[in-house]
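Notes to accompany the following structure.
Excluded from the complex is one protein chain; the other protein chains are retained at their positions.
== subunit A ==
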Amino acid sequence: MPSLKDLRNRIASVKATQKITKAMQMVAAAKLRRAQLAAEAARPFAERIDRVLANLAAGIGPGDGAPPLIAGTGKDDVHLLIVATAERGLCGGFNSSIARLARDHVQSLLGQGKQVKIITVGKKGADILRRQFEDYIIESIELRDVKTLTFDVADRLGKKLIEAYEAGEFDVATLFYSQFRSVISQVPTAQRIIPAQLPERVNDGGLEAVYEYEPNEEEILESLLPRNVSVQVFRALLENAASEQGARMSAMDNATRNAGEMIKKQTLIYNRSRQAIITKELIEIISGAEAI
């Protein structure tokens, strides 16, 4: 039976924890709003580039002559996995669910006898994956110093990918991140970015537009495709940032509620034992008086 002082201490410590989780929840809510705005601001560009690419690629077709970023290298041996997670924990199942998806993917690829390389973005994912796939991780990128996620950050990674691709270091690149649906729902997603997955061509004008190209079709496609890789990375990172804050918000909300419940339970126990002690003392006094 814990003493009354123990109980009081316990309640005080849970209350302190609750204050922290409450504060974290509010900070996450504020950051979420900003992350969501950034993700929304990036959407028009990604949509337009998708549309332009779809139009262009439809003109060229998947046959020969298509650039390798669309057509692939013709091989399917070396897979590069880019796993984007958060820099910090305390956000529910956010990091582990992305890592789990990546892990399943790695295992199925290894089962098929493919070669696997992993690039991790964010510390948490690296920590989780390192335990199992230490040898496959070729690079770990940390975004800890990055305050606001600008396109440059994504562009650097994108350029690095293109370079490695052109050097023949991998055949297929897949990006793992968490798609932001709502505060309570983030969906871990695997998206193939090299060779590019092109959206269906949308016919928005009604009539087939005969495009003029300046300088020419191939050159445009050649400079547009690498950019598209960076754009996809950028979009994934933004989605991830919003998802992280959303996940943290709901995790901290849960934690705050649990702490509240625990405080209630502990207070009840505290009051009961306090009453029991008073009753015991009374009985002792009364029986003492009777004995005289």
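Rule of thumb we're sticking to: a residue touches a chain if its C-beta (ideal position, glycine included) is under 8 Å from a C-beta of that chain, and two chains touch if they have at least 3 such contacts; residues count from 1.
Assume contacts and distances are computed from a predicted model.
Look at the chain that isn't drawn here: its UniProt entry, checked against "ATP synthase epsilon chain", "Cytochrome d ubiquinol oxidase subunit II", "Anti-sigma factor antagonist" or "Phenylacetate-CoA oxygenase subunit PaaI", names it "ATP synthase epsilon chain". Within the full complex, the residue among A:Gln112, A:Ser182 or A:Ser223 touching the omitted chain is A:Ser223. Subunit A residues in contact with the hidden partner, per the touch definition given at the top, are 38, 41-42, 44-46, 48-49, 52, 56, 150-151, 154-155, 204-205, 207, 209-215, 219-220, 223-224, 227, 230-231, 234.
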